[in-house]
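The other protein chains are all here in position, but one chain of the complex has been omitted.
Up next is subunit A:
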Amino acid sequence: MTKTAAVGAAVDVVGVTKMYGPLVAVDDVSVRVAPGEVYGILGPNGAGKTTLLRMLFGLIRPDGGEIRVFGRTWDEAGVHTLDDVAGFIESPKFYPYLTGRQNLEGLALLDGSGLPERIDEVLEVVDLTGRDGDKVGGYSYGMRQRLGVAASLLRSPGLLVLDEPANGLDPAGIRDMRALVKRLAASGLTVLLSSHHMDEVEEICDNVTIMNRGTVAFHGTIDDLRAMAPDPGHVLRTGDDTQAMSIGRTRHPAVGVEHAPEGGLVATGSERDLAAYVADLVRAEVPLLAFTPTRTPLDALFFMLTDARPDDVHLPREKQVVR
């Protein structure tokens, strides 16, 4: 029965460890992705996401533990482990002196199947039709990222592994990439996605693993995660911070009010308590200029689980990931 279960999983990582010298990059991590599922691996820089995915692709060897992909391991099946897998690690890389199409043709050769008739189709999916005759050396970062997705789809994989596919893209690029991943996931593909962004995985993933410094900090469904999420904080800008603060302290003990590092106040508490507090401020004629959430509850939880730097908190989300 256990054997059947192991074969049934698209990805079955059991107790995998990888060291870089004295540094434990991945420490006894287990992850199980069911077929058809969209799975997120979430973690801040250096959490070990890329290292884990590199091991899945056989690019690096684990120091301990076992990785099965559709029931196959590298030791037993060699490159056949990847028979039904495609994806990319970090930013996808191509041969700059070849055109986009030549790159894809070459990769199709290395796929053993040579599916050149699919090239037009995958170029269309990632919106690169018309640019496939240009040398990849002249592609923008976003175009290369999309060519990476095209190269993956060329293998018609059952499992798509994407390592931070939206990383380094501009806001429009991020939006497009997310929409594309969402579309692919909806088409029934099993997707294993790594990300820094809670909101990237929250929308499309069924299950998540949150990693931090090589270890698993959380494992479960997005719904489990939501249930654990703390109350959101709100940035409060008033014409009279001192009075606003004293109203909070004296009349609303359930609401925490503190000075924010960038000026203004931060209020935390349940939605009801916050609403009552704000209503009181208005009644007391404290000029109210702004009342905005600092981050989503899941984000807050993510930062808690991974003890990310607190000064990240008030930055717009796109900026939190600058390397």
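Side notes on the structure shown:
Going forward, a residue touches a chain if its C-beta (ideal position, glycine included) is under 8 Å from a C-beta of that chain, and two chains touch if they have at least 3 such contacts; residues count from 1.
In this text, contacts and distances are computed from a predicted model.
Look at the chain that isn't drawn here: its UniProt entry, checked against "Sarcosine oxidase subunit delta family protein", "Protein arginine kinase activator", "ABC transporter permease" or "Anti-ECFsigma factor, ChrR", names it "ABC transporter permease". Contact with the undisplayed chain is limited, among A:27, A:111 or A:273, to A:111.
When the full complex is taken into account, the listed residue touching the unshown chain is A:96, out of A:15, A:64, A:96 or A:171.
Considering the whole complex, the residue from A:82, A:123 or A:225 that touches the absent chain is A:82. Interface residues of subunit A with the unshown chain, by the touch rule above, are 4, 7-8, 34-36, 54, 57-61, 70-71, 78-80, 82-90, 92-98, 102, 106-107, 109-114, 151, 155, 158.
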